[in-house]
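Heads up: the structure comes next, in structure tokens.
The other protein chains are all here in position, but one chain of the complex has been omitted.
Take a look at subunit A:
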């Protein structure tokens, strides 16, 4: 378990890339990736929560009693989620409105609790920060890719700019709920092809 900081960081970007490798935290992945911008915004919010909670939990890992650790983790995570919610309300209000209910739902994102339970409560602060940053960036990246995929096909735009010109007939269903499943399924399949080579 003596990995370097860089290794802890890099593993989140490919080896354990959420949500593709660890099929966790799917709800925000499916629901908010209607455009690339929403996906990345959600990813950054989750990364912030993940970093802060990983840090605090690894600092407190010797104090938190074993039996009630899950409750403690959830309280810590919920606190940071509240912080993010207020930050977004103050500085990125339009994004706050689009993401809506999914910001408080970062609390029940299995990735955050999963990292706390599997990593932060067993490792030092520096390693936990590297782990949180890696997984968080990986998550942001995945959301960005899925968001771009759905936005380009479903609306014919990329970050709001038209890609194919006016003649393109967008597959509107890609930006609706069913498109989320199909988009993620196709990306997962592509990733399987790439990694099996």
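Convention: a contact is a pair of C-beta atoms (placed from the backbone, for glycine too) under 8 Å apart; a residue touches a chain by one contact, two chains touch by 3 or more; residues count from 1.
Basically, contacts and distances are computed from a predicted model.
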Which listed name, "Heme exporter protein B", "Ion-translocating oxidoreductase complex subunit A", "ATP-binding cassette domain-containing protein" or "Putative hydroxymethylpyrimidine transport system permease protein", is the one UniProt assigns to the chain that has been left out? "Ion-translocating oxidoreductase complex subunit A"
Touching the hidden chain, out of A:94, A:124, A:160 or A:185, is A:185
Touching the hidden chain in the complete assembly: which of A:12, A:25, A:41 or A:136 does that? A:25
Return the single residue from A:60, A:87, A:107 or A:163 that touches the missing chain. A:107
Could you please point out the subunit A residues that touch the chain left off the display? 23-27, 29-31, 70-71, 74-75, 78-79, 81-82, 85-86, 100-101, 104-105, 107-110, 113, 173, 176-182, 184-186, 188-190, 192-193, 196
